[in-house]
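Chains shown are a subset, placed as in the full complex.
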């Protein structure tokens, strides 16, 4: 089993709905380290899991799209609670859509909120 | 598959029994980064794996109980070799006991002794 | 499931063959953090996964053998593209050969090229 991980950053604002979120119910800024791992059983003819630059720009473009935004204002998050768990699955879905057809393994997305807390979501890419 | 990890610190003293441990047979101080990961297939209605504050205080309370102690003096470790592997399984058992009934996934406990050595133990929470 | 990880460093030079590698087709220096994880279901009579010092010197000796070398000049890499993925599998094979017969679990080798990119290879040790 091979696994390539690339890391990027996401800085955005949002608020969370529900008493369980305490002060995070108010709009606040978060900075995440975002990691995307490509997991596969075999390498391609270049001895690579996937092309590194393509993987990096897939993630980079998505981060540019939602970075420095208030997530509460984005159409795709309307009526959603953008918890770290939710955002992991959302980023997973977006990257999976993009690589579907070309990459047949699993993807894992990890969001590090702080050095003492992080969340991951892992699922196969379905075609 | 979702996974939430929280991190805390454990500073304690202990000694290890057996020639294989070399100078660690003498009482010495260790500082561990301790990570507990909650692994599950689904999220709750708040789009969360578990409540973060509860997870954090479960670990924090246990660290306060055994932190700044000489593990050789604690009743629960009598006659035991408190290797990093043993401590991973011990912390796993304590957290598992506490969340059993409410959390149905797997727990993984990681103890980082130094930037060049760490140990993990992973097993399902049984009810 | 228990897992022990040890970390070391590898500084070497190499070049990669193929347009996909862009400027890395020219000879250049890379510094990797190299991690070897021993994964097993049970502990030995000392409450250990494997002897830490042995694991550390297995990795250290291999790093000394290929460190501060131009990999393009080493016989074992002749005609190969020493991508990070390839090097993970190579190190896995070398450590697996050494522990085969004594260790019956899985090994995972991780090479961190930078804080934003790393690769892992995991497979059972076969005897």
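Remarks
Lettered A, B and C in written order, each chain numbered from 1.
The rule we apply is simple: a residue touches a chain if its C-beta (ideal position, glycine included) is under 8 Å from a C-beta of that chain, and two chains touch if they have at least 3 such contacts.
Owing to the predicted nature of the structure, the values given are computational and were not obtained by experimental measurement.
Note on stoichiometry: the full complex in this file contains 6 copies of its one protein sequence, with 3 placed in the shown coordinates.
The working rule: only the chains that are shown with their structure count from here on.
Mostly differing positions are employed by subunit B and subunit C in their mutual contact, as under half of the interface residue numbers are shared between these two copies. Remark: rotation between subunit A and subunit B after Cα superposition is 120° (nearest 5).
Subunit B and subunit C have centres, each the mean of its CA atoms, that are 28 Å apart. In subunit C, no residue reaches two or more other chains under the touch definition. Those residues of subunit A lying in contact with subunit C across their complex are 1-8, 43, 46-49, 51-53, 56.
Of all residues in subunit C, only 18, 20-22, 80-81, 83, 85-86, 88-89, 115-123 touch subunit A in the complex they form.
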